[in-house]
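Note that this complex is displayed minus one protein chain, with the remaining chains in position.
Residue numbering begins at 1 within each chain, and the chains themselves are lettered A, B and C in the order written.
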Amino acid sequence: MKKVVIENAVVIKRDRLNGDCRSLTIGNFPKSRLLKPGQFVHIRIPGPDVYFRRAFSVYDINPRAKSLQVIFKIVGRGTALLAELRKGDRLNVMGPLGKGFDFPFLRDKVILIAGGIGMPPIYFLAKKLIESKYDRRKILFFYGGKTKKELVNMAHIRKLGIKLYPTTDNGSYGFRGFVTKAVREFLNTETGQFRIYACGPQAMLRAVEEIARKYSIPGQISVEAPMPCGMGICQGCVLPLVSGGYTRVCRDGPVYQFGEVLL
Amino acid sequence: MKKVVIENAVVIKRDRLNGDCRSLTIGNFPKSRLLKPGQFVHIRIPGPDVYFRRAFSVYDINPRAKSLQVIFKIVGRGTALLAELRKGDRLNVMGPLGKGFDFPFLRDKVILIAGGIGMPPIYFLAKKLIESKYDRRKILFFYGGKTKKELVNMAHIRKLGIKLYPTTDNGSYGFRGFVTKAVREFLNTETGQFRIYACGPQAMLRAVEEIARKYSIPGQISVEAPMPCGMGICQGCVLPLVSGGYTRVCRDGPVYQFGEVLL
Amino acid sequence: MKPDLSVVIGGIKFKNPIWTASGTCGYGEELAEVFDLSRLGGMVTKSITSNPREGHPPPRTTETVSGMLNAIGLANVGVDRFIKEKLKFLERFNTRVIVNVAGAKLQEYVEVCAQLADCPRADMVELNFSCPNVEAGMAIATNASLAEKTVSEVKKVFPRPVIAKLSPNVTDITQIAKACEAGGAEALSLINTLIGMAVDIETFRPRLTNNTGGLSGPAIKPVALAMVHKVYKAVKIPIIGLGGIRNYLDVIEFLLCGARAVQIGTALFVEPETPIKIIRDLEKYLSRKKIENIQELVGQLRIY
Partner (left out) sequence: MKPDLSVVIGGIKFKNPIWTASGTCGYGEELAEVFDLSRLGGMVTKSITSNPREGHPPPRTTETVSGMLNAIGLANVGVDRFIKEKLKFLERFNTRVIVNVAGAKLQEYVEVCAQLADCPRADMVELNFSCPNVEAGMAIATNASLAEKTVSEVKKVFPRPVIAKLSPNVTDITQIAKACEAGGAEALSLINTLIGMAVDIETFRPRLTNNTGGLSGPAIKPVALAMVHKVYKAVKIPIIGLGGIRNYLDVIEFLLCGARAVQIGTALFVEPETPIKIIRDLEKYLSRKKIENIQELVGQLRIY
């Protein structure tokens, strides 16, 4: 039986990234090595008026240090409180949760598409692909934000040594326009066997699936939903399936094949 | 119309005293000069599961630094959270609240009786008496605790240059026995015009009133009650009056004349 | 242009929809030390009865998770002293005064309201049909015909608008609401507290000498919203919503669900300046959203 770990972890590092984004490195999580790209941890944020845990994709792990890293954006009460934590503060972390990404075939050209704060799981996937000896040159990372400020940890991503295509809606950095427009233009000139992985706002994911349909490219998306339990019990995080009925994002997802969920 | 101040104050110093006692110096409270001995502040403690404010007697003030000091004992959720605050943390403070002690006649010998965590308002009274040119030699400070560990800030009190009579129930420090026993023995040998001020557990206050009756000494006690509002609105903090009916401890007290409230 | 926060209830204009709730602002004396009561749309005074009441022995209140239990027991100065001292004090403020009235039986409501009829400072009365903390308290709250009768009898003696304050501790609050409307109430306020209990596990005793008490505070807001919306769909008279309000976001939720005004209760104990903050924040919100009059929000919930 799969085992979910619940640990009283500890903040070992926190960083202010661009804009409203923050990075937290969380230690004392002995099973961090089990965390796979696309999986998430469910974090109990100490403070008033935050009752449920909050879900965050794994951005990176350091199995030897028994730590994991998440990157998050301040959007409400919970994330605001999370941003106030300091080194040494305790916080309860549950994971690994959810299904991660399926790895591509070695021959595939891998198109990674990250929109805004959808970047963390995509970065983690890229990193793990490289560690698993995928060809760096076949990994293309499209990373879009509204403005340059929304693109965080660019230096970090660059270190992966893969092709990075930053885009901003206003052209303040990189390609001007939606990240999906950049992908489309890229696909118009390139050929090969592709596989796409995407995480970002719903509108972006819809556009990605459209592209995938048009170019007949297989792939996966990672979606979001508010998650009371995060383990598949409450049925609160459901999304409708194309085939009818509902799927529990926390357990059956958050990663789905193209065309599986009704976006 | 009297004005109650509500300020987003800030922790400027915190100290671990003996045992479960802590000291907090709170800055950014411009009206700290208004705080009188026996009055209290009502503090909103940030954290989960603490809904009401918590009342703390003023231990000291520094009007120039716009700060005040409280000393508290960890007894439950609120005080546990308060103990975790660090320098720079914000906390909302309301005050001055309640009636303070009436000052004695200059000729009176002043007997101050503090039991356990009832010490703070008694210390503040002693300090203010001295500042108001009362004769140091006429101020007697009886300070009792279960053990030596319960007697905090002794050095601080000693600096006042008044007669200090520490007592411990087990004799681990100073006089052995209840603080009221020490007072009784003192009164058996001394003569003069006395006035008593006391703060401490209810059983101690009862014993103090008994002594006062026996020796016909006037004086005041400071009492406690859970305080939802702290301003006299909710009628939740009432104690029965000897003369019938109830009194709101937060507004009509917390300082009462001997024989006023039914202990 | 400054948005218009004013609302009209029972033909009376309120400068804004923010009132303070009965039992949580006393008779105004203490709160006046924190802010100028003239800023409030209205103030509902502590329940008064024919004779003074001392209330229940302590402990009368206890903290709960995101809320409190109270069993004050309608401690109040009685209608005579209320009129002489308390209403007098409130004359200096430019806010609406709604006098909350409680009674052991129908006749007491009528008597007290008759005395208030001659006091123009009592802009309205609010009949507390729902105090869970006194023996007879729940009778009218759960009995539609008795509620209707009480309202109509009070209407005969009190010439200005009458509000009925409803209890949430019923199977169908719309029944009582409709009865009060039929009795002639100009408005309804809801909700009063939920019946609750807390136990001291060291002494094996209830934490209140009354054994049970009324639950208030943020914990009950979802219940209050559901009831306000349910009653809004069932009656035509205006609703004053309350239960757990702490900030302007909460207020907007109540307005959307159908409340034309709201009352701030327990929040006053924790943050006495809450109403002032809310009024300021509402103004900002309306300006930002380009809403000219706050009444435009009332009942605008788009249900599924």
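In the analysis below, a residue touches a chain if its C-beta (ideal position, glycine included) is under 8 Å from a C-beta of that chain, and two chains touch if they have at least 3 such contacts.
A quick note: this is a predicted structure, and the numbers were derived from the prediction, not measured.
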Inset, instruction - Return the single residue from C:P3, C:G41, C:G55 or C:G244 that touches the missing chain. - result: C:G244
Legend entry - On subunit C, residues whose C-beta touches the chain left out of the figure: 64-67, 69, 142, 169-172, 194-199, 201, 203-206, 209-213, 215, 218-223, 225-226, 229, 244, 249, 252-253, 256-257, 300-304
Inset, instruction - May I ask you to list the residues on subunit A that touch the chain which is not drawn? - result: 1-4, 6, 44, 49-53, 92, 94, 225-226, 228-240, 245-246, 251
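In this text, only the chains that are shown with their structure count from here on.
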Legend entry - Centroid distance [mean C-alpha coordinates] between subunit B and subunit A, Å: 55
Inset, instruction - Could you put a whole-Å number on the gap between the CA centroids of subunit A and subunit C? - result: 48
Inset, instruction - Would you mind pulling out the distance in Å between where the CA atoms of subunit B average out and where those of subunit C do? - result: 37
Legend entry - For subunit B, residues contacting two or more additional chains: 50
